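Yeah, one chain of the complex is gone here, protein chain that is, but the others are all in their spots.
Then we have chain A:
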Amino acid sequence: MTSPPGGYFGQALLVDVSEGDVRRVPLPDGVLREYLGGAGLGTWLSTELGPAGIDPLDPAAPLSFVFSPLVGTPLTTSAKFAVVAKSPLTGLLTDALASSHFAISGKFTGHDAIVITGRAAGPTHVLISEEGVELVDATPELGLSATAAEEAVREKYGRRWRAASIGVAGERQVRYATMSHDGRHAGRGGLGAVLGAKNVKCVAVQGSRRSELADRAAVLAAAKDLRNRSFGPATAKYRELGTLSNLLAFNAINTLPTRNFQSSTFAEAPALSAEDLAESRSVARSTCASCSIGCEHIYASKSGKKARVEYENVFALGPMCGVSDPDQVLEASARCDELGLDTISAGGTIAWAMECVDRGLLDVPWLRFGDGAALLRVLDEIGERTGIGKLLAQGSRSAAEVVGQGSSAFAPHVKGLEMPGYEPRTMQSMALGLAVNARGADHNRSGAYEADLAGGLDRVHGTDEHVRAAIETEDRAAVMDSLILCKFLRGVFTEPFEEWAGLLGPITGWDITGTELRETAQRIVLAKRAFNLREGWTAADDWLPERFLDDSVELDSGRTATLPAERLRAMIDTYYAERGLDQHGRPQLVQTDSGTEPTP
C-alpha cells in the first residue's frame, strides 16, 4: 500500500455501536484531494455511507467526525473538526464545525474521520484511541450537561481523553440539539439528536499518532507568517470585542432581526451591546485550541453564571425574542449550553411561538415577547420536552405545520433550519445565500453578508451581481470549512484560493493551485446539493418564508426595502445557471472513481 498524502492517514474508522463492530475503510488519495477534509470529506462520507432516504434518527444513519490535513499543524485556527450527518431538523445534509483539542486528539487516533452508526442497547460512551474502541456504560452521566459529562468521563478514564458530548436535549432528541466539547459546539442542524438516537452520550478520543508533513520547514514558515498576519486589523474586531460588536452596527443599518423579524431594529439594543457589556461587567477572553485570535468573550450574569457571548446567541435570545435584560439573555445563553440547544434555532422557534401567542394561534399566555423569565422557562421545557416544549422541540417548520392557520408564513426558517441574525430584505446577497444554501438558513456556509456589508452593491436591491458575490463567498466557505480554517481569518487573505493552495501544498505534497481549489469549492457545494437531491430536496426548498416577500422594511433614509418574489426567483435562476445546475436546481451526476459525483 502506498503511503497517504501528507496531513492524512488515508483511512476512516467506522464504529457500529449496536454490536461494537469496528472497521477501517481506506480513503483513496483521489477522494482526499477532491474533498479535502472537514465539511467536504464529510459530505462524501455521508453520501457513500448513508443509505438513501434514511430517517436521520435511524440507527443506520451515519454521523461522521471529520478532521482535515491542517489539524495538528501549527497553522493558527486549524484545530477544527466537522460533524456531518443527515439533519433531523431539515431532513437534508448538515455539517457543523467546532474547534478544540478534540480535533487534534481525534485525528491522532490515526484516522481522518470517525463515523458512528448503529444504536447501543443502553446509554453508552464510545472511547476511541490508537489501541482500539471501547463502549462503556454512560448511565451515571445521563441527564448531565455536555460539560459535566465530559468532565465525568475524564475523571473516570483519565485526563487525556477529550470527549464530545450531548446534553439533555440531545438525549431527548430535540431536533436542534447540539454536541459540544470544551464549550465549543457543533451547533446547527440537530447533530446532538443524531448522537442521542444512537444512545451515545460521549464520543471520547485520545491519541498521539501524527501524520507526516511533506515539507515540515515550509509548513512551519507558513504557520509563523499566518500567525503574524492574524494579529492585524482584519481580525481586530474579533479579538477586541468578539462578534457581539455586530449588534449595534446591525441595529444602525436595519438588519437586526427583532421580535421574529417583525422589525429590523431593536430600541433596547444598547443594553445588550458588546460596548456596554465590556464596560459594565467582567469579561474573560478565551480561545479555541491552536488559535492566535481568541474571539470568545465570556461574561458573567448577575447570578454568577458564565455565558459565552457572541452575536448570534445574543441576537437569537435577545432582540429576536424581544428580551432586553442582559442578565436574562446571558442566563438563557448559558441555559442553552447546559441543555445542549442550538441558540439560533431555539431563539427562532421561541420567537415564532411568541408571535403565534400574540396572534391568538397558540394558547400559552405566559409566552410573550420581551419576557425573559418566560424565555428561561420555555428553554427548560424544550430541553426536557415537556409542556409547550414538546411542540417547539421540533423546530419552527414542523411546529408551524402542526399549528397551521397561516403560521408557516412567519416561521423563520429555510429548509427547516432557523434563520441567523441577518435581515434578508436589507441584505439581499444574503437573502439569496440563505435561500439556496444546502444546510438551510445559515450564515457560515454562505457568507454572502460580506458582499452586502462591503459597500460595492446596493444591499436592498438584489441583482445578478449580488448572486455572483454570494457564490464567491459560498465557494470560499466551502474550502475554508474543508481545510479547515476559521472564518474569522478570512480578512487576512488577499488572494484566498492561491494562498490556501500555498498552505496545502507543503502539508500534502500536492502540486495544487488556486484554480484547482476553486474547482474543489464548486465540487463540494454541488456534492451537498446532490446529497440533498437524493434525500428528497426539490427546488421549492430553495426559498424564503413568505413574510420576507410580502412585507417591506422602511429605512430611516426614506427608502423602502422590499424583496418581491420575482426578484428572489430571478436571483435563484441566475444562481442555478452560474452553478451549472438545471433550471430546477439539480446538478448533473456522473459515475467516477470517487463514486457518484456532480459535474459542473
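As a convention for this text, a residue touches a chain if its C-beta (ideal position, glycine included) is under 8 Å from a C-beta of that chain, and two chains touch if they have at least 3 such contacts; residues count from 1.
Here is the rule we go by: contacts and distances are computed from a predicted model.
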Quiz item: Which protein name, taken from UniProt, belongs to the chain you can't see among "Signal recognition particle receptor subunit beta", "FAD binding domain-containing protein", "Protein-glutamate O-methyltransferase CheR" or "Probable molybdenum cofactor guanylyltransferase"?
Solution: "Probable molybdenum cofactor guanylyltransferase"
Exercise. Consider the whole complex, including the chain that is not shown, and state which of A:108, A:161, A:311 or A:497 touches that chain.
Key: A:311
Practice problem: Check the options A:142, A:252 or A:267 and report the residue that touches the missing chain. | Solution: A:252
Practice problem: Check the options A:104, A:241 or A:346 and report the residue that touches the missing chain. | Solution: A:241
Self-check item: Of A:201, A:229, A:459 or A:528, the residue in touch with the unshown chain
Solution: A:459
Quiz prompt | Selected from A:443, A:547 or A:586 as touching the chain missing from the view | solution = A:443
Exercise. Would you write out the residues of chain A that touch the absent chain, in ascending order?
Key: 233-238, 240-241, 243, 245-246, 248-250, 252-254, 265, 274-275, 278, 311, 422, 443, 447, 449-450, 452-456, 458-461, 487-488, 491, 555-559, 562, 564
